[in-house]
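Here the complex is missing one protein chain, while the rest keep their positions.
== chain A ==
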């Protein structure tokens, strides 16, 4: 159980917007940060800011130790066997690109196939388009049904000896669907393919164990899980990382450099060229500790209850259509919807005046929206600090929207 007092951990939740209490329902875009994380970032810059892995002095050693401790914390957070299997990046997007460039360029050949889904975020689509175009490989897509569930019978038919990679979101950032990654991964492995899981929307909201999922790569980031922006990571099994060529070249990732050639460090350092985002990576570990203190299982249960409450309450708003699975066992706390006769940007604009922050648009999933047959949706997304009163405020706000855009008498013909 997540106590309502967790709200007190988040200073921003006490602010007002347009004179109203802030109702923050955009955590799928970025989460708010607890005081503990904000303080940890200030502490880094005020007491031990130094570059990592090079200085022979007290502060540099402390920064290095904490940076590596954070790596270990985050590796354990997703159930990795070894801290060295976790490579820091800027973001989930960069983590996926790292795989597409370093692993993909060395592995994918003309005629190979990469299986994605129709619900992918652009960040798990465009890197593969670039790779496929460069290598003459082909992209195949698992469609989803009317409930926002992947059609596994189609997936079965798409798999072949040509399949080299299956890359998919653990949880959709629009439909909320939690995909059956374990089942999908098992079938991919049986066909000899690797599996990349985009965990941007899952790692913050539920217990994740990469070994249990059967993932070969798992990408996630800090800012959606109470940590700072600018820190992400790719996890991969050590043997895979070890066999991969580097991503970026530069300092930090080398062993011995000569004018013509260089040798590289072992993973993860082989993939961390240049000065990393030290402070944010350290503080991300603090965020993971904070979440684990509450319990990822408890957070998942809290969001399930809240999602069930939201689906029920939104169902009573006339003209409102929700996308994605109806059963909260199959979905996370991301609820995208349309309101008849009102464009999502107008919905979000009016809600903003009520202090309610939601996202409107295509949420970086244009093909998914095309598949749904809508240009855009409004999306409310929840986290541990949201309560039923936030959902009530959303529903009241939607009634304000409906009233403003209600049918009016036709104008006199000119």
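Following the convention adopted for this analysis, a residue touches a chain if its C-beta (ideal position, glycine included) is under 8 Å from a C-beta of that chain, and two chains touch if they have at least 3 such contacts; residues count from 1.
Just so we're on the same page, contacts and distances are computed from a predicted model.
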Per UniProt record, name of the chain withheld from view ["Homoserine O-acetyltransferase protein", "ribonucleoside-diphosphate reductase", "SUF system NifU family Fe-S cluster assembly protein" or "TRAP dicarboxylate transporter, DctM subunit"]: "SUF system NifU family Fe-S cluster assembly protein"
Given A:33, A:164 or A:369, the one touching the chain that is not displayed: A:369
Sole contact to the chain not displayed, among A:51, A:353 or A:387: A:353
Residue, one of A:7, A:248, A:343 or A:371, that touches the chain absent here: A:343
Chain not shown, touching residues in chain A: 18, 341-346, 349-350, 353, 360-362, 366, 369, 375-376, 404-405, 407-408, 410-411, 414
